[in-house]
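With one protein chain removed, the remaining protein chains of the complex are shown where they sit.
Letters are used for the chains, namely A and B, taken in the order the chains are written, and counting of residues starts over at 1 for each.
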Amino acid sequence: MALKRGRGVAGGWYGIARTASIDRASTWAELDDGGTAKVVTGVTEIGEGILTVLAQIAAEELGVRPWEVTIGDNDTARAPEAAHAGATRQTYMIGNSVALACREARQRLYEQMADHWGVEVSSLASRDGEIWSEGSNHRCTMREAVDISKKRGVVPVGSANFTAHHTGLDGQDGSGRPWQAYVFGAQVAEVEVDTMTGEVQVLGIWAAHDVGRAVNPKGVEGQIEGGVVQAIGQGLMEHYETKDGRTTTPGFAKYILPTALDVPKVTSVIVEDPDPIGPLGVKGIGEPAMVPTIPAVMNAIYDAIGVRITSLPATPDKIVEALRKKNESAKAVQSAA
Amino acid sequence: MLTCDDYLIPTSLDDALELMTRHSGRQRIVAGATDILPWAREGRAGDVHVEHLIDISKVAELNEVSFGKGRVRLGAATPFQRFLDRDDLVKALPNMRHCAIWFADDQIRECATVGGNLANASPAADGTPPFLALDAEIELARREDGRTVRRRMPLSQFITGPGGNQLVTDELIVAIECDALPDYGGSFEKVGHRRSLVIAVACVSALVSIDRSGRHFDDVRLAVGGVGPKALRLADVEALLRGAPIEAGVIDEASRLPLDLVQSRTRQAYRREVFRGFVSRALAGAARDAGAEIDAVEAELEVHHHA
């Protein structure tokens, strides 16, 4: 058959947040009128869903609902520093700082409510827009609680910073503590290779990734699926080319990206090995999702047709050429025998 | 960026030709606009200013599709999507829907016209091989002394080389006329670097009719693109196959014939490898589409290819 199938696996690892230097992020939080919440940070949504993740964290910590949380501006003049959107750091760095800031705001509210009700602060709990004292019949909505607190003269606000204590690498032997949280992953790829045209179709990817704790599992899947497909693009078709420094791939007609017809089904397996240092146990997934894909696909191509591609991308031409060489050397061996 | 002083939208052929003549040397034709707009960008032609853009897509005659005497007449402004969504065209032109499904994408097929695709005369144009297989003729028109003069020629003559065609100054493609072959099976094979919205490295189209037994080729039409400066009909292969049994050995032998035709200087080794397989696949696919029982033959062909 001209159509050959094969499977391959690859592992991978990644460090969370900025490498080999101290990382930090900060947040201001406020339980607001109507039992809503304001959370202000230098957060920078780049499509990964961090706004929703932070709203979920704030909602759970404060005892409100995610859609009642307003996330403040991405604005250097209006928000505290949370550094940048990259390095798979936002859920870890900013997520943890949001949790800490919300805990402080919540504590401020709890102190007022405990005093108001004449109960211990430690007996208070809040969830889903309600606040109550365990073991008593004191209970009210967050709207009422914020109103009571404010009438007592206290706006329930909090602020917090989260730090990742990384060290630089030694200049001689590279030793150091570049990250405090590591994640791991493994992916299996199944491919079909058309040995006549050299086309490779990736039909399935099974991707298992440790994310510490999945705040939004569907969002984690989205990151894995997107990362896998970007990696397939690099593995099979994408190639920015220049001649004497001038690009010969100036538009999307020449710079070929994966379309809906070129992508596998992706099955995500979310592994949760909580980070012991941060308050939430979360880690991250944005970048590590694409690390094992390319070698898994190349190992699968080898499994299918016995050709090892060591130079990316594995274009149809390259596959056909490698097959031709392989067949020639096989024939040479046969005739020599 | 493409800029212009005016954008003219004639509705009759005479008006369109008249405008072309009047603004001769200072105008360009716009049909589907799917080539001219990307062309006038960085990395290609850059910023282009044309005094008069003449949009011919509203010219009634260029949008007509008619049937008669075993032929189909397609107005030059017919978009490729019609090969997928017009039942009469799907039936009459069995290879065109297979071509169209590979052609760009749904949106571009709604705009890109048959006339434009052929006039651009790209060596790898998806539309050329299937139309060659359909024995297409091109009807051209121009304005001379206040009247419209028409002429026609086979598609194989119309395209002269990469980007080259027989259009003279201020002449327009009016229609493509080709065989209606409702009893044939058709196929189209293409490879690029992905499966949608991609320029072909190579493409092949076949049309096959089979005899009553279903075991012999009756008629075979085969054309290839991406081989050299222009797409080609493979007359030798067709002759070899007419009346021949639909067997793997026959198809495989046929698929060895056209390798010398691969003249493209770039990626020649790759194109040769692909063509041999593509000719087999296109023949087998068209035979299947015509109703032949082909599973065993296809399985055997794969063995041949790797022998």
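Note that contacts are C-beta pairs under 8 Å (C-beta built on N, C-alpha and C of every residue); 3 or more make two chains touch, one makes a residue touch a chain.
Convention: contacts and distances are computed from a predicted model.
Asks: Pick from "histidine kinase", "ABC transporter permease", "Anti-sigma factor antagonist" or "Aldehyde oxidoreductase" the UniProt protein name of the chain that isn't shown here.
Replies: Looking only at the record, the undisplayed chain corresponds to "Aldehyde oxidoreductase".
Asks: Could you tell me which displayed chains border the chain that was left out of the figure?
Replies: Over the full assembly, the chain not pictured touches A, B.
Asks: Which parts of subunit B face the unshown chain closely enough to count as touching?
Replies: 1-7, 9, 30, 32-34, 37-38, 41-43, 47, 53, 55, 57, 81, 84-85, 97-98, 101-102, 104-108, 110-111, 195-197
To be clear about the criterion, only the chains that are shown with their structure count from here on.
Asks: Which bits of subunit A are touching subunit B when the two form their complex?
Replies: Residues of subunit A touching subunit B: 1-2, 195-199, 237, 247, 250-251, 253, 256-262, 315-317, 320-321, 324, 327.
Asks: Would you mind writing out the residues of subunit B in touch with subunit A in their complex?
Replies: Interface residues on subunit B, with respect to subunit A: 38, 41-44, 191, 193-199, 201, 267, 269-270, 273-274, 277-278, 281, 299, 302, 305-306.
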